[in-house]
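One structure coming up, written as structure tokens, with questions to follow.
And then chain A:
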Amino acid sequence: MIADIFVRIGYAAISLFILTNYGLLLIGSMARISAKVQGRVGQPVWQPYIDIIKSIAKRNSIGHGVMFYLGPVFRLAGGIGTYMFIPAVFGSVLFRNFSDSGDLLLVMYFIFFGQLGMALGASEGGHPYSALGVSRGLAQMTAFEVPFALSVIAVVIQYGTLDITAIVAAQQGGFLNWTLFTNPLAVLAAMIAFLGMSGHNPFSVVLAPQEIPIGPPTEYHSNLLGMLQTNRAVFNGAKLVLYMNLFFGGATNIVIMVIKTFLIYFINIFVGQAFPRFRTDQSIRFFLGVPTVVGIISVIIAVL
Partner candidate 1 sequence: MSSKKIEMAPLANEGLPLEERALFCDVPPREYEPARGVIEDFYNWARSQSLWILGFGTGCGAIELRPLMTSRFDMYRFGIQPRATPRQSSVFVIGGYASVKTLKRIVRSYEQMMGPKFVVALGSCTINGGMYWDSYNTIKRIDQYIPVDTYITGCMPRPEALLAGFQELKKIIRAGRAEGQNLYARNFEWYKENQKKVIKDWNMPDYNW
Partner candidate 2 sequence: MNELAERLARRYDAEGWHEQRKDLASISIPALRVRDVLAWLRDEEGYKHLSFITAIDNIERGVFTLTYTVRNHDTKHSLMVHADIIRENPVVDSVHLLWEQAWTYQRELKEWFGIDCPGSPRKDEEFVLEGWDQLPMMRRDFDSLAYSNATYAERPGRVTHDPAAYMKAQLYPEADQ
């Protein structure tokens, strides 16, 4: 029994490791694609690795109290936590993580958890931009969580379970079984929320270099920044896997997972390169508008 637990922990660690690397490469390749649109070559795909190593290689760092240090820790914990309770590849022992121990609600909690932890830590930095960024981030998060939650509710109602593995299982057997086709409105609402969740344009107001450079992480540096950068890969990966599982039929092997998550992520870039960013009030108004209505309709449809 104990051995079994250790094996699972080992598997989870490997899974996390692979996901982290995948997340980093994903960020790197998306930067390449953006660069292409912008008419340039762009950074190497492995640039995120170097940046993290560089951050860790910084010699000194300063602190602003315990909470300041805990911010990135919470954030990373949130990222890892999110991932740990999602099965990355349906049916794979290696990638099932601890998905049987937690359900969708726990995952959604973790998505929030990281943000909140970050908010607490960043505010401690004393920088007004951090504080502004945090308030914007929380405000926007609250807004996009509405359509996201609605679509999750719709999905849960549709499949009658909170267990992600079960949701994935329900979608197997042909792409027409995917939520995308069985409940397109929920997916639409969720995808719009996803744009907000990833912080790409037009919902990048949290980081907004031209306005509040660069929002919550303004004061973070050195290995704390390295932690945040790693988390970005983990958290992005986790969200992508979650979306894939909930709406796009999950993945039966790692190749399909890579293709699906890549395409889901690409939507961010596809929209992000075309639009400037909303102001906070505009994005809140936006999320509480059409996507929320769509989400509600999808819930209604699911209930019916």
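Basically, a contact is a pair of C-beta atoms (placed from the backbone, for glycine too) under 8 Å apart; a residue touches a chain by one contact, two chains touch by 3 or more; residues count from 1.
With respect to how the candidates were assembled, all candidates are chains of the complex that A comes from, given by their letters.
Owing to the predicted nature of the structure, the values given are computational and were not obtained by experimental measurement.
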> Hey, among 1 or 2, which one's touching chain A in this complex?
Replying inline: 1
>> Which residues of chain A touch candidate 1 once you look at their complex with the stated criterion?
In response: 31, 35, 38-44, 47, 50-51, 53-55, 57-64, 126, 209, 213-214, 217-222, 225
